[in-house]
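Let me begin by presenting the structure, written as structure tokens, before commenting on it.
Only one protein chain is missing from this complex, and each of the others stays in its spot.
Read from first to last, the chains carry the letters A and B; within each, the first residue is number 1.
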Amino acid sequence: MITKKWAATGMSLVMAASLTACSTAPTSNSGTGSGQTATTEGGKEVIELKMGQFGSTGYEKLAEEYMKDHPNVKIQISTSDFNDHHNNLFTAISAGSGAPDIAMVEVGFIEKYRGAQDRFVNLYEMGAKDLQSNYLDWKWSVGESADHSFLFGLPTDIGPTVMYYRTDIFEAAGLPSDPEKVAEQIKTWDDFANAARTIKEKTGKPMTDNVELIYNALRDQAPEMYFDRANNLIVEKNPAMKKAYDYTAKLIQDGVLGNLALWTPEWGAAMADGGYATLLGASWMQGNIKGNAPDAKGKWAITQMPEGAGNWGGSYLVITKESKHPKEAYEFIKWITSPDNQYKSFLDQGLFPSATAVYDESKFKDYTDEYFGGQHTAQIMSEAAKKVKNVYYGENFSIVQGEILKALQNVQSKKSDPEQEWSEAIARVKQQLERK
Amino acid sequence: MIGKINWAKSIVYLLLFVGALLSLFPFYWMFVMATNSKEAINQVPPAALPGDQLAVNFAHVLEQIRFFPALANSFIVSILVTIGVLFLCSLAGYAFAKIKFPGRTVLFGAILVTMMIPTQLGLVPSYFIITKLGWLNDLKALVVPGLVNAFGIFWMRQYIAEAVPEEIIEAAKIDGCSHFRIYWNIVVPAILPAFATLGIVTFMQTWNDFLWPVTVLRDPSFQTIQVAIRSLNDVYVRDYGMILSGTFWATVPLIVVFVVFNKFFISGLTQGAVK
Partner (left out) sequence: MSVIERNTQTMPVRTKPGRWMTEARKDMVFGYLSISPFFILFAIFGLFPMLFSFYLAFQKFSGIGEMRYVGWQNFRFIIEDPLFWKSIYNTLIMGLLGTAPQILVGMVLAYALNSALIRFKSFFRVAFFMPYVTSILAVAIVFSVIFSNQPSGLMNTLLGVFGVGPISWNTSEWGVKVAISTMVFWRWLGYNTIIFLAGLQSIPNDLYEAARIDGASTRQQIWYITLPLLKPVILFTTFLSTIGAWQLFVEPLVFFGRLGDVGEEGMTVVLYLYREAFRNNAFGTASATAVLLFFIIIVFTVLNYVLTNRTGRAGQLGKAARAAKKRGEAV
């Protein structure tokens, strides 16, 4: 009986073990995280590079092209969800393994990885200094360390911000609707506020979708934001931030700002039926507008924002320290971010180029969009791109941004006192910074 | 009297139907969105009826991700985990419910305590272990840690304690049955409804899990369906028609599995009735 029982138990254990073994069979040769294995093919060494990206970039096609010209390089691109991609990179960096050779990093996340400079290859050491003049100054600078000695990544696309507006609402309010005349009429933020009041009065519609983008627009036009380059919190001492906050709070109290949260269905729906007059968005917002409001063709137009422009989104390509082939990786990212290829990516996927040479290409300059009344959209965006201020965000940018936005949202939804909300927000920021 | 009963009964039916409608509604909406263009979805009021974009949306999905291989991976993982959980949890549940051994109460308590640990922070250290084991981009990383869990043991213990009378086990012991024989020939047949329940829950949970798979499976060829579907999200512009089409078709197999298990479930029920 004992032996029988043992046999039975043993069997069950073996069964369980073999089950797991079965599951692993088809995947057992998967290898580890990044493709640092060099395999030989016909006596020639083939270098495998793994690259992680998010969204649709069309880089797969470019990589094919590159591999044709460089038979010794094999590039494997995997695409993930935006947040997953960045969280995974963070996890890999934190655990010290599993990062790809090349990773696409969005501008907001460059800040989060700043503390882990030693986990990335300094592209200045690879000779990237020579490339700097190809790109917009501000874009390049965000990819650097605070003291400009370390370069995290090469610039890919950007998201210059402009003012999208509804011509029908402007007309209904008795305002000009032609892009140039609108720009003339709304030159300053005071003009913008006046227009907002007129529109509210005449049409009953809010000037913006919500409080976030208008605050961001003013914030982006300041020479300094929340931190200085030594990472000191300067938000209290920086009058520009308080000004942006006060301006937004004033418009909230005037009741001229909408309360449609970004990315909600109702926010998208309002794009279609003219729920608000302006959208202070980035170049890629064109895709959202067209997608959400296909029937509003000709009702949306684009012009420059008052007093300058900002940037929202866009990425860099970085090389991780884990890569065994940083040279080859560098050659590839240098190639794919080159003006020629940025031009291709623009034509193919609408990725807005950060390489200034593209702005002079005829197909770029002449690019018009029937949806936006035949405007030269690319050229308008490139003008905005040149106006973007070269600012330092700092690795704790999102903490401050989050608390200030929360304060503004409270002013709007709870009708609370802006001054008190501001000081509470600053207190919360300080409290959170202490913990890091 | 009869009239009164019928009246009460129709209220029960009415409540059940309303409840069923409320439960089904988001699923229905998922189907509506999967068959509409993104414009139709973003209207106010949104499209409420299925559209004609079913094939178009799904074709987009197939262009973007390796849908069927990912589906296969999900099946492999979910089935293995479910088998593991059913077997190992019921075995442990039986031991905790019916067998005396030193430290039983303490160990059972320890299992309960493990359920109280918030798992959100464990991501980085768990990932670290997986990389050390060399299981990154390997389905093993999903299957092995999932083979047995505290919830299953707890549930099986509670169920077996009630469903399997002590006398039967005593009798079988006297007959000379080994513990494993008792487990296999007496306990397992008696807890089939619990198997169906635990099987359903485990399968669904494994199938729908994404936080952990997303972290350890990055290579497209080893992704599960949930991970693959997440990469349908574009950064700034989202095509909900396409995303929900992928989501919808990834849910259909689950429903099939549920209906099949449900049958098993009902047969367990009628068995009880015969007894």
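Miscellaneous remarks
By our rule, contacts are C-beta pairs under 8 Å (C-beta built on N, C-alpha and C of every residue); 3 or more make two chains touch, one makes a residue touch a chain.
This one's a predicted model, so the numbers in the text were calculated from it and none came from an experiment.
For the options A:N72, A:T264, A:N390 or A:Q420, the residue in contact with the chain missing from this view is A:T264.
The residue touching the chain not shown here, chosen from A:A173, A:L233, A:I399 or A:I426, is A:I399.
Think of the hidden chain as still there; on subunit B it touches residues 9, 12-13, 16, 19-27, 29-30, 33, 44, 46, 88, 91-92, 94-102, 104, 107, 111-126, 129, 144-145, 147-151, 153-155, 158-159, 161-163, 165-168, 170-176, 178-180, 186, 189-190, 193-194, 196-197, 200-201, 204, 208, 240, 243-244, 247-248, 250-251, 254-255, 258-259, 262, 265-266, 268-269, 272-273, 275. On the side of subunit A, the interface with the absent chain consists of residues 1-2, 5, 9, 13, 16, 87, 90, 93-94, 112-113, 115-116, 119, 259-261, 263-266, 395-396, 398-399, 401-402, 405-406, 409-410, 413-414, 428, 431-432, 434-436, using the contact rule stated above.
In this section, only the chains that are shown with their structure count from here on.
With centres defined as mean CA coordinates, subunit B is found 36 Å away from subunit A.
The touching residues of subunit B, when paired with subunit A in their complex, are 38-39, 41-44, 46, 76-77, 80, 83-84, 87-88, 91, 123-124, 127-128, 131, 134, 136-140, 143-144, 147, 176, 178-181, 184, 214-215, 218-220, 222, 227, 230-231, 233-239.
Those residues of subunit A that touch subunit B in the shared complex are 1, 4-5, 8-9, 12, 16, 19-20, 22-24, 26-28, 30-33, 52, 54-56, 78-82, 84, 87-88, 91-92, 94-98, 100, 106, 159, 263, 265-266, 268-273, 282, 284-285, 287-288, 291-295, 313.
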